[in-house]
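One chain of protein is taken out of this complex; the other chains stay put.
Labels run A and B following the written order; every chain starts at residue 1.
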Amino acid sequence: MATETPLKGFIGESIKRKEDDRFIQGKGNYVDDIVLPGMLHMSILRSPFAHARIKSIKADAAQAVPGVVAVVTGDLLAQHKLAWMPTLSGDTQAVLATDKVRFQGQEVACVIATDPYVARDAAQLIEVDYDVLPAVVDPYQALEPGAPLVRDEKEGQSSNHIYHWEAGDKAKTEQAFARAERVVSLETFYPRCHPSPVETCGIVADISPVTGNATIYMTSQAPHAHRTLFAIVAGLPEEKIRILSPDIGGGFGNKVPIYPGYVVATAASLLLGKPVKWVEDRSENLISTGFARDYHMKGELAVTNDGRMLGLRVKMLSDNGAFYADAQPSKFRAGLFHIVTGSYDIPAAHVETDGAYTNKAPGGVAYRCSFRVTEASYLIERLVETAAIDLKMDPAELRSKNFIRPEQFPYTSATGFDYDSGQYEKALRLALEKAGYDELRKEQAEKRKRGELMGIGLASFTEVVGAGPGKHFDIAGLRMFDSAELRVHPTGKAILKLGVKSQGQGHETTFAQIVTEELGIPAVDVMVQEGDTDNTPYGLGTYASRSTPVGGAATAMVSRKLRDKAKKIAAHLLEASEADIDFDHGKFFVQGAPSKSKTIQEIAFAAYTNLPDGMEAGLEGVTYYDPPNFTYPFGTYLVVVDIDRGTGQAKVRRMIAVDDCGVRINPMIVEGQIHGGLAEGFGIAFMQLITFDEEGNCLGSNFTDYLLPTSWETPNFETYETVTPSPHHPIGAKGIGESATVGSPAAFVNAVIDAVAHLGIKNIDMPVTSDKIWSALHEVGAAE
Amino acid sequence: MLPAPFEYSAPETMDEALDLLDALGDESKVLAGGQSLIPLLKLRFASPAHLVDVNRVAELDFLDEHDGVLRIGPLFRHKAAERSGMLASKYAVIAEAARQVADPIVRNRGTVGGSLAHADPAGDWGSVMLALDAEFVLRSKRGSRTIRARDFFSGPFSSALKSNELLVEIRVPAADGRKGGSYLKLERKVGDFATVAVAVHLQMDDGKVKSAGIGLTAVGPQNLKADRAEAALKGRALDDATIKEAAALAAAAAEPKADNRGSVDYKRNVVRVFTERGLRRARERAQGGA
Partner (left out) sequence: MGRSISLTVNGEMVTADVEPRLLLVHFIRERLRLTGTHIGCDTSHCGACIVLLDGVPVKSCAVLAVQADGRQLTSVEALAAGGKLHPIQAAFKQEHGLQCGFCTPGMMMSSFALLADNPDPDEEEIRWALSGNICRCTGYVNIVKAVRAASAQMKLSAAVPIPVGAGS
């Protein structure tokens, strides 16, 4: 390793991460690392059935096991009005089942014991008498008359239908289809998958019987929102609740919802007066916590024969499982799915979606995704590939022909999004150039003559991230702003406190760099604090790529507030007029006399020691930032695959990723986010699947069955950038945590389809496994 | 996931181990590498009353070849098999299988004998031993017996091994002359069990097949030996037509079940494709080898 020249951390500098020193020395502090005096351990007994009435629960034998302190059942919780809790989508969810179980793995009872092994032993001794009911696992079947009713406890709920939601202009869209020369259609299923961070979810709830103070350590991507929800759900006074979200071992949306285990552990701590720890095992994580996707989609594109897109029509059915618990803005039943027109200038669009209850785990979390934008991006990019096949056009050319052009921004889409900025053609061209697209097409043609299968897949995605604005977007009623509090100490060092919460994204470095840029304090001198609700300003948390767009904007704005005050102090120190003071890279100087200057450190000292008359002491402030709009990151991904006709295996030979997330604060971290997102997109495209048998048994309940790619399967990634700043973001950044997971699955699948489309194969649903590819080839007589 | 309680013994000699197994009978379970057993204990799919840990029985860990027999100790670890130069040069099927068992870290601990005794139909070693026409020495306090690999497996996770017996030695007829082998495994990712795998071991003499062994993984209730395919190869020149014929017979011998890994047709086809490719690879090795 070459020694690097020391960098201060201005925007655009790839400084090394401040958080890494503790992680590489095994000194991270995750929830499972927390041990409190007298701490008890909780184990959950879960339902083996997908649908069954509970006739009785007998806990005597469990209660009698030495070391068992308590057994908690739904009936006990019901006495405290805690047997049910609200979901993030305004539905209710059972904390512990009282009437019946509605999915395999549902929480039925909990054992609290002095030792986790003992808690597990005792949980096995709880006898539950079930009356097994027919289960419904397919959302279409769930909507048939006579289907088993999942939510019979809900007043007025006579079917499994949850909601109907529409976006766009139906009449205008119908007109577009009426005059289309051709209609391209694709029915596809974005299967259920699971975020599966390597750390599972967990909590240590510690409620003092003396003070009533509730200190809750939990794997939370949104600690402030969770504090408020805890106050509402558990009826605890909010000022006495302190949520501490320590280091988080990956979240990806999995750690946004409140899970029954959190509620029971908290209730148990309250009842027993002792700290209670519950950390899921992997099976619990996979079978009961927030799944993602599970969207059945039918898309139709009205086009002219020369490939001009006229209209887009989408019908969807969402499988929400037993409780409607989508983590998304409350007014948007299908999240931001209506961004489905993607990167294309499609004059008319209409989206219709329905949700259905089934006997499966609840969830609908935004897995590395901004509220269903992943499903939308997948559908449009797959649909464009289908159109290219139907029209016999090159898929790059078809995209190019329909892109929203740079001069059209700000652009209002047919479903009402106001796109901020974009240069789609530029990103596409760069990807084609880096891939050597024309050469690849030649190679493909030659291989095809020899009977070899090679495919080139493209996706030119547009994302929508950074929610709010708060007037339109809220989570459970809480407006989607975010916050930053900055205090500069007398010695010129600072502490930045944020409402967002890193799960590995590198906030301690990236947000310090925003302060460096705006105030000139070296990033190394800015301590970033998150995840402690007593000591950070209120915010909605980290998910949907909103930290940099919203929390980052708040950081820039609060820094500017301090800079304004610093200017006044500089004017005082330099005996100049405030209007004559300029700022550049941490120095405040008199215009035209740059030698007459003061550093931010000198000014910070003066803020506590030598103030102008009448000025308040200190150099600190707080900003709550309500974004005026979303940001719209975009890019083009290109994948090259080779397919083995004998086994159906698709081997990804190359993956080229061009991302435009606006201004890159720390390019190293940005690139790392892209790598990670691409690997997850790869996993989703090829292997990550949660599925169920007809009885509702989950067939992806541990890592033997729920497959995550290792270093061996995962391809190398070639990453490139274009930079189109967001015009409304204070530093022009757009957010990057999720683009790659949003955009890449379609590129992988398109590559596979591109390899076999000439044989008449137009769709294979994800995960695109070798057996599915082989079967498709076999059907058309093209398999070895 | 936490195991239920059990008693534990860690004998240091084979006799001690056999005494324990004899005394404990069905209550006991032998713990070798533990890479299948310990996860099963954690999931509480298995809850034996007493674990007899044989990891300290040094006399069970060996590899040698003499008097026309390759002898493998049951405690021989996958990683050791992966690293053995002798196995790589003379028993390609073993070396190639070894590097595909589970994942690189699990291979440090998992053992050949433990895997065979576990008798998972998706286990790799059973097919390898069937292809090599191996014999297993099973010993109890009361004596020892030798059983051919083809008679050892009796169904999913079941074998001829009795609860008071220990698999103490694997015997493989030593390879000589021109020999080659291969182990082709289709897995969905590293660490996954095989969707299908095919083990091939060939001995050539004067351009003709002196003996051929073909074992099939994960396409039946147990590891399968493709007898008819083997017979079809014996004494014949290994041309493409012969290879195709044998591959078709191997595919016919497979009894796969449809599951998340693929359909019956798919798995049967992979058996055919892998048998073809495996025979070609083994042929190349036999031609290249001494």
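Quick notes
We take it that a contact is a pair of C-beta atoms (placed from the backbone, for glycine too) under 8 Å apart; a residue touches a chain by one contact, two chains touch by 3 or more.
It should be emphasised that the depicted structure is a prediction, and the values quoted were computed from it without experimental measurement.
When you scan A:Ser269, A:Thr289 or A:Gln505 for touch with the missing chain, the hit is A:Gln505.
The missing chain, though absent from the display, is touched by one residue of B:Pro11, B:Gly191, B:Pro256 or B:Gly278; that residue is B:Gly191.
Across the entire complex, the residue among A:Gly676, A:Gly696 or A:Gly732 in touch with the chain not shown is A:Gly676.
Taking the whole complex into account, chain A touches the unshown chain at residues 1, 16-17, 19-30, 32-33, 35, 117, 196-200, 247-250, 252, 281-283, 503-506, 668-669, 671-672, 674-680, 702-704, 708, 710-712, 714, 716-717. Interface with the hidden chain, as seen from chain B, comprises residues 1-8, 10, 31, 34-35, 38-39, 41-43, 51, 53, 55, 102-106, 108-109, 190-191.
In this text, only the chains that are shown with their structure count from here on.
Per-chain Cα centroids separate chain A from chain B by 44 Å.
Partner chain B is touched in their complex by these residues of chain A: 116-117, 120-121, 124, 281-283, 646-649, 687, 689, 691, 699, 702-705, 707-710, 712-713, 769-771, 774-775, 778, 783-784. Interface residues of chain B, counted against chain A in their complex, comprise 1-5, 43-44, 103, 186, 188-193, 195, 260-263, 265-266, 269-270, 273-274, 277.
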